[in-house]
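Here is the structure we will look at.
A single protein chain has been omitted from the complex, and every remaining protein chain is retained in its original position.
Order as written gives the chain letters A and B; numbering starts at 1 within each chain.
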Amino acid sequence: MKPPFIHHDFLLGNEPARKLYHRHAELQPIIDYHNHLSPGQIAANHQFGDLTELWLSGDHYKWRALRANGVSERFITGDASPEEKFRAWAATVPYTLRNPLYHWTHLELARHFGINELLDVGTADRVWREANTQLPSLRVHDLLERHQVRVLCTTDDPADSLDHHRAIRESKLKTRVYPTFRPDKALHIRQPSAFNAWRERLEQATAGPIKTFDDFLSALKKRHDEFHAAGCRASDHGLETCPASPCSHAQAGHIFNAARAGNVCSPEEYSAYASFLMLEFGRWNASRGWALQLHLGALRNNNSRLLGSLGPDTGFDSIGDFPQASALAAYLNALDDTNELPRTILYNLNPADNYIFAAMTGNFQDGVMPGKVQLGGSWWFLDQKEGIEWQLNALSNLGLLRRFVGMVTDSRCFLSFPRHEYFRRVLCNLLGQGVVAGELPSDLPLIGKMVEEICFTNVRDYFGFEPSPEIAPCL
Amino acid sequence: MKPPFIHHDFLLGNEPARKLYHRHAELQPIIDYHNHLSPGQIAANHQFGDLTELWLSGDHYKWRALRANGVSERFITGDASPEEKFRAWAATVPYTLRNPLYHWTHLELARHFGINELLDVGTADRVWREANTQLPSLRVHDLLERHQVRVLCTTDDPADSLDHHRAIRESKLKTRVYPTFRPDKALHIRQPSAFNAWRERLEQATAGPIKTFDDFLSALKKRHDEFHAAGCRASDHGLETCPASPCSHAQAGHIFNAARAGNVCSPEEYSAYASFLMLEFGRWNASRGWALQLHLGALRNNNSRLLGSLGPDTGFDSIGDFPQASALAAYLNALDDTNELPRTILYNLNPADNYIFAAMTGNFQDGVMPGKVQLGGSWWFLDQKEGIEWQLNALSNLGLLRRFVGMVTDSRCFLSFPRHEYFRRVLCNLLGQGVVAGELPSDLPLIGKMVEEICFTNVRDYFGFEPSPEIAPCL
Partner (left out) sequence: MKPPFIHHDFLLGNEPARKLYHRHAELQPIIDYHNHLSPGQIAANHQFGDLTELWLSGDHYKWRALRANGVSERFITGDASPEEKFRAWAATVPYTLRNPLYHWTHLELARHFGINELLDVGTADRVWREANTQLPSLRVHDLLERHQVRVLCTTDDPADSLDHHRAIRESKLKTRVYPTFRPDKALHIRQPSAFNAWRERLEQATAGPIKTFDDFLSALKKRHDEFHAAGCRASDHGLETCPASPCSHAQAGHIFNAARAGNVCSPEEYSAYASFLMLEFGRWNASRGWALQLHLGALRNNNSRLLGSLGPDTGFDSIGDFPQASALAAYLNALDDTNELPRTILYNLNPADNYIFAAMTGNFQDGVMPGKVQLGGSWWFLDQKEGIEWQLNALSNLGLLRRFVGMVTDSRCFLSFPRHEYFRRVLCNLLGQGVVAGELPSDLPLIGKMVEEICFTNVRDYFGFEPSPEIAPCL
């Protein structure tokens, strides 16, 4: 009988890879230290109404594939029924051959539902019925615990309440769930009305007026402190490029006041203000022992027409080709110069820049801890086999792969945890190839230890998270 | 006996690849929707005088290799005899090992002349004699029909007469030959004397004076209409980067008038004017259902000394490293915003930008048709195995490979049709590797259908060409 597409040794193309994966990688629990999952759904232990809600709603990767396949928006984000939307997706899947969606789709059907059929129009009915039947036993907590997710970090705005996080801590969920401080909106002063609306939300979150720039900084710092108390150990920043033309506190305040008054500042003023704030955030992180995560290189909101009707994060973002090196070096150096560079993770979206980012990390390793400055895992458009291998190779050649803190899902969907499995298979396959080619020593206990470090130990030690108790694997 | 270098399974390194190629790919006819072949030679069913005229004259790929090999210009573009030039090439071929020219050379000798020897100084005499002997039965129409070229699109200036195209339609040639609208010279206002000479050619082609900017736009639009009537279904644009700083009609007219008066405009004025025209062309294409082809990233005419003596397109062009993403997004968005974005093919010359272009296509897929915005096939310096694989991988990972409209020769030589075979072998080899590695399902009918779509069906359906009748394969 033909083995299923997602079989026991999927992506493991050599004997050492199979040993490394099955003896080491697959036994490791998950620390998913960056994703966009909903704290509210975790707190509520949400039960999904159907497979479309769980799997398709909110997944802009799939939406882009549907649009490229000529599917009308009605069946993607529109008013078609959940089942119609699912059928549109099922019909598109055979057109995603060689796209990571083809692998993720079948990996997720296999791991969550035990479904090993290839999804297409012919199997859509059976898959729809079978998966929906299982949903009552696949509530959010089930999904987290089944995958041994020991730590999970959501992404939270400083204006967000931490109530859901409090509720999660008080729930029976074994997974430790922590917020991540993501103050991107503090920088978005070039859209003053949105900025001021957000500033007002921040006022509510901090229960105090934000009139002056000092009020503003105090409010942000107060949230930083409260996030710390809630277990947060990292901030995260989404930027085209690193702002690196800092100005004085007085100048930043001046620019803030103009935005508060509804005026649009110049690009230079934006950069000065953003640089000032980014240095502040860096210093706050350093003093708290937090990690600083920089997600650089996205070119966002490229389609005004569909952005207008669908809003942001709906599949119209892309990869930019900005110059990165000099500004990134200047920013990191400004923090390092006063010994205030926190542990830092650089996530790069343009694969042409992998080597630039990997080389950059080496400039700011100062021997205080192993792997202080990290080349972040392969991200968004690069979260697929080729992209993962490029990131691993750049890191290997220019730094210490063995100190890597590993992969994250970066996902908005509770079915995405098998992406850790995917990464681990790719990692083991690559290492196994090295053993077969004689480029790595034929010492599987040594390489296996390295696998465990990259999959779990390094990240456990890198952040200062309070760990969850062990979660028994479900088999 | 040792098999010839170009053997039955050339480049097909695994069993599924061989099946995919021989059962699917090689049976497909050719639609060569972008090249630089001469409509005049097609109309005349030109007979070539010797192998040098057919194979070496005009091929700047070979000229660059000859120069890099230390061959004097006399034997390349100079007054050496055709036979001397051929010998210089034969002596250079063994120095092209690992260059695509080594493959193309032997593929073309094998496919057109049945010659399976490796070309070098020792075999030059025999090859010269044998090939020249066969030339009488290798006139242009023979070459097109033998390769089952069902559709062929030349590249034509709006100032070019369409007389040759008319003559071709009236000839016995089975291949359908259509012009492509390439109005690059309309943008070249920074060289006013060349621009005005070309404008006068356009006046003749439209039989009317071009005094005002409105005259100019009307003349171009008239040609656009006449090209449509001649079966043209696409425009093509060669640009360093996408002009994306549009101005008003009045401003563009002002800049046009200055050029018409012989004045050199500023770079900013050029960009504004070029942006205005490119939006016009995009809208005309949208209203006609044409495809818009953008060839971005070449850095041309780098060698003034040899450009001065040899003119353009003689081997002194190169790859630029321009920022592309933001301007390209802005241009496509400006068209999309009013629902006037035509089907679009983005050809990228800098391989570092493959992912940027591939991601960009996804921003403007709107579900109206499958694969509306395409990542164009691997082009010029990238038209070789490594470059083809990179393009296929970028497209696969960020879009839908199965919707790809496939390869073109982009050639100036009538012997280049085996480049389709070359591409198809690389494609099948890559897909076969995926099957062997378990990254694609082991379902050869499914993958075979995908091969046929990429080689023929997709492109047939993408453009609105009137198809030729089937052409019997010659074996």
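Please note the rule applied: a contact is a pair of C-beta atoms (placed from the backbone, for glycine too) under 8 Å apart; a residue touches a chain by one contact, two chains touch by 3 or more.
The structure displayed is predicted, hence computed values, not measured ones.
Of the options B:Glu15, B:Glu386 or B:Glu470, the residue whose C-beta touches the omitted chain is B:Glu386. Counting over the whole complex, subunit A has residues 323-326, 329, 332-333, 336-337, 339, 352-353, 355-356, 359-372, 392-393, 396-403, 431, 434, 437-443, 446-447, 450 touching the chain that is not drawn.
Against the chain not shown here, subunit B presents residues 2, 5, 7, 9-11, 13, 64-73, 76, 94-100, 103, 118, 299, 302-306, 315-323, 350-352, 381-382, 384-387.
The rule we apply is simple: only the chains that are shown with their structure count from here on.
Work out the mean CA point of subunit A and of subunit B, and you get 40 Å between them.
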